[in-house]
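Take this structure first; my questions come after.
Here we show just some of the chains, and they stay where they sit in the whole.
For clarity, chains are labelled A, B, C and D in written order, and residue numbers in each chain start from 1.
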Amino acid sequence: MTAITEFSVAIQKRVGRKRLLKAWKFLMGTVPFLFIIGMWELNTHFGWFPPIEIPPLSDVWGAIFFLQTDCPGFVAAMQQHNECNLTNNIMSSVGRVILAGFVGIPLGIAFGILAGMNRTISGYLEPIGIFMNSVSGIAWIPLAIVWFGVGWETTLFIMLNTIFWLIFFNTMMGVRAVPKVLVQGVQTMGGSYFDTIKHVFLPGAMPSIITGMRMSLGFGWRALIAAEMIGGDSGLGFMIFVSAVEFKTEEVFLGVILISLIYLISDRYLLVPLEKWTIERWGLVWKPT
Amino acid sequence: MSGEAKLIIQDLCHHYPDEYTGESVHALEGINLQVYENEFVAIVGPSGCGKTTLLNIVAGLLPYREGRAMVDGNEIHGPGPDRGVVFQEHAILPWRSVARNIGHGLELQRVPKEETRRRVQEYIDLVGLSGFEDRYPHELSGGMKQRVAVARTLCADPVIMLMDEPFAAVDAQTRITLQDELNRIVMATRKTILFITHSVEEAAFLGDRCIVFSRRPGQIKTEIKIDIPREERVWKDMADNPKFTEARDKILRLVRQEVTSDDEH
Amino acid sequence: MTSIDLQQARLFKWKKFATEGAGRLIIFLVGSIILWALISEFLIARPDRYLPSPLAVLLSSADMLNKGSLLSFYSDTLTRLVIGGAVGIVIGIPIGLLLGLNRFVADMFYPLMNFFQSVSGIAIFPVVVIWFGNSDTTVLIVILYTSFFPIAFNVLSGVRSVPVRYIQAARTLGASRLQVVRDVLLPGAMPSIAVGTRLSIGFAWRAVIAGEMLAGRPGLGNMIFSGQEFDNTAQIILGMVMIGITWIVLDHFLLRPLESDTIERWGLVSR
Amino acid sequence: QKEVTIGAAGNTGGLAIFVAQDKGFFSKNGIDVKVEIRNTGSELSKGLRSGEFDYAPAAFTNLPVALERGFDVRGFVGYVGAAFEKTTADEVVALIASKESGINTMADLKGKKVGVTFGSTGDLWLRQAMKEAGLGTNDLERINTRPPSLVSVLDTGGVDAIVGWEPFNFRATQKVAGSKVVKRGGDLVCFCAYLHGNPDRVYGDEETTQKLVDAVSEAAAFVRNPANRDEVAEIGARFANATKEEVMAGLDFWVFDPRIGSNTAQAFRNSVNLLIEQKKMKAPYDPARYLDSKFVRSTMERHPEWFADLGKGS
């Protein structure tokens, strides 16, 4: 063995081959990002594309401070002070997701459980759901504007409409997949109708519900951004649309990057672990939908 | 039989409606059966003869129209904690730990926490699962899961325990162990049990009385008393027990008749 | 059978028809249209504005058909879907293949693709508009962008999931790298490609509607949007119904059979 | 003879272009033109950037922002507005309130919702009008509304008032029962838009540019002539999404003056200053880098008759 292979084997032994491979993989993954950022900087330097098409990286960074210029500080930002443009828009988007989740998820679960337990109910709810899902959330925006006007009601409606049906379908499928003996088991121990929901259907459908929540976040977030652009008066979607109208490309870039980061982070660090946790904890096999 | 009849079935018939043709499947015909206190009744019969149907009716999971079925003098209407059921597949909940599965019946009946804990521990020890209290079902073997199911039913202290081929899904070796254990538990708890099985050996080994069903529509063909004291019922001694082999062979012959005539059919 | 039995059987059949399958669907459809008409007629203060009656929607469709705009909107939208979706898929398949075949390339570009996938096509719309204006190009780019990722990722995982044994077997029969791709990896990834295609077209469909709305290009999306701007709610609902029906037809009769055919034909998945 | 594509907004502000097209002033002056219609000024600018149009108009409200970010264009003839005689022209902009809102004066706007197209001249005007009335940015809620939706949001009660221009203002007063004009114009801003194209286009083919300026000037004169009101309104109704009455009503407020002068430059500077104040721009922008009066001057010399009815200015 040469000195180099000896050295490499020594390192592999110390750190562990798997971990080294992981680190290597991570490094490789950053290469294209670095390349893109490099090209971006070069563009600023050589001016291949004007700033109106591709704003300098520093401008995108600067846009954060520009948007927050007259924001008195962190506390004020949390209180949604009028001058804290960026944080206000972030909070209104995120807030709407949370609000829609708070309303849509329990509703979807409730109806999903009912439909899963009762063929007649599901027989009538299912076609509505299929049609609602086919008319993609975005296609509801014009009608929602007619009904609710431009503003938060419309965006919330669009979000709810998206979230509700996804959760509904996933819960229904989850409930239907719960083995009948589990229900009978609880019934024969003196469990009431409500007990079977609480002890069997709800936990049994949980992995499926959480998968539904993941999908909701994905589809809902997209629908929200679109709704904010077309029929909203605040939020990140609204911000990038208005900024684009006013040719403030750096704010558009900033908004787009924030939109995907918020989604990526909440999916990766919130829902994926949650999904894994329920599935692994209960040893339920995950079925791709 | 000593004591009063815990379970009384009179002239019970059952028809299933057919989903497609609207015609009905005749599953049970004129069943008359009584199970007395502390008695262990085993039912055997060819596949599809209506054993599960009978058990489901007794468990209250299947409504019936013709005949009567009473537990402890009360007509059966729907499931209730007076009849505990052990199903073939593991009907224990994957999202509850062993202890919480076993205590589930008590929880549903709102028994105080302290009392629940005490009784759960008692049954965990009884079925030999000490140390596994906080495990989840997917971490257990098939035999252990069935032990949890038995303990769960016992813990709710039913008037009668209904078991539908509880050991059919475990391997032969484990099955023998579980049978020995069930025997020990029956001795310890003196439960009244209605036990359904495919296995003639199992019926002869466990039952005080064995009821042989005919082909569909299920009717009671014969019943055989098995007079072996529970203390003597241990598998390692069974091969030499003439009472056992005799009962077993007799049941086997009766069941064979049914199956063969079924084939001719 | 006695006559009572017969009657019961008839009742049973009727009940079955009413609670299952096509019968239930028909009852459901007719029922919901009647309900809609009733709500529109009696509950809503200004139905022409908030919820026009089914008849009004039908009349509006007749009107638009007459002007010829309905069909032209419809064909515009479908054309965009087909072009954008097809290009997305045609680019997505080889890229997915490349990533599936080569660990090195995959390690390098997977995180990048993952990042851009999470930037939804609609969110990049404002950027694309700055580059290309409110043109067809913009709408097509957004469609292409959204349809690219599902297919690429599915092909990638499809290729990865082909058992190594199949590859080894072909290699020991003397297959070259290219032949392995052609004879083993591509057919092996076929079910995933079918699933990905269906997903891609689904995403593309949403993108078409959103893109037309935002860019104001003629089509179904714009039809519902201008319906709102010009206070023509019947036109909005007509557009929505057409969008829904088109997707159900497309998905049910074209994409789903495509998916189940490949999967079931080779018995790759037992259902 | 190559076809030239000109973008125009779908409102009555584009009358000169519509008339030039319809009455054949373009072909008369030797160019072949195709007119494309868009809803907002920003859509027009983006279309020009992406090469959809050869020439398009943009107002002084959103154009400077784009100019600062490297959007390179030259304005060479007036499209709408009158920043030649004075630096403001905003009679066409108005605030219209619904009956239920109870708004009678600007001061009543406090705490109300106002529909306005963000980044439009209407938006700039609203801010100025608020300043004049002593209202701060937090005193009312501005709702971003695309021009065609202005009337319907006022109608549904989604907003209490709207700020728009013709034909939307007139349409609102007609369609929304009880609504009325609370404030109109007031020399606050300049609703001025100029036709422009990128320098390659404008100077690369100066002949075409000149012909276009000639045609637009001639058409503007035709539009301004009160004798033609009826015909102009009819043409407008065909091009813009508006009825004849609506166009007619707009004619009282729009000014069609193709000339470019020092007041034009001043109007531009004023606009830029307002944008800087609103944090939309960072630094002043020299109007000379945008405006070029040489083509209109040439037309004025050759065809003084097309400008005879207009007042003096610089």
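The rule is simple: contacts are C-beta pairs under 8 Å (C-beta built on N, C-alpha and C of every residue); 3 or more make two chains touch, one makes a residue touch a chain.
Here the structure is a predicted model, which means the values were calculated and not measured.
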TODO: Counting across the entire structure file, list how many copies of each shown chain there are.
DONE: A x1, B x2, C x1, D x1
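Everything that follows uses one rule, which is that only the chains that are shown with their structure count from here on.
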- [ ] Please work out which of C-D and A-D is bridged by more C-beta pairs in contact, and write that pair.
- [x] A-D
Task: Separation of subunit A from subunit D, taking each centre as the mean of its C-alpha atoms, in whole Å - done: 41
Open item on the list: Can you compute the centre-to-centre distance for subunit B and subunit C, using the mean CA position of each chain? Integer Å is fine.
Closed with: 52
Task: subunit B-subunit D separation of Cα centroids, rounded to whole Å - done: 87
Open item on the list: By the touch rule stated above, which residues of subunit C touch at least two different other chains?
Closed with: 49, 129-131, 228
- [ ] Going through subunit B residue by residue, note those that touch at least 2 other chains and give them in order.
- [x] none
Open item on the list: Help me check something: in the complex, which residues belonging to subunit A touch subunit C?
Closed with: 24-25, 28-33, 36, 52-53, 119-120, 123-124, 127-128, 130-131, 134-143, 145-147, 221-222, 225-226, 229-230, 237, 240-241, 243-244, 247, 249, 252-253, 255-257, 259-260, 263-264, 267
Task: Partner subunit B, residues of subunit A touching it in the complex - done: 179, 181-182, 184-192, 195, 199-200, 203-204, 206, 281-284
Open item on the list: Please output the residues of subunit C touching subunit A within their complex, sorted ascending.
Closed with: 19-20, 24-25, 28-29, 32, 49-50, 104, 107-112, 114-116, 118-120, 122-127, 129-131, 205-206, 209-210, 213-214, 221, 224-225, 227-228, 233, 236-237, 239-241, 243-245, 247-248, 251
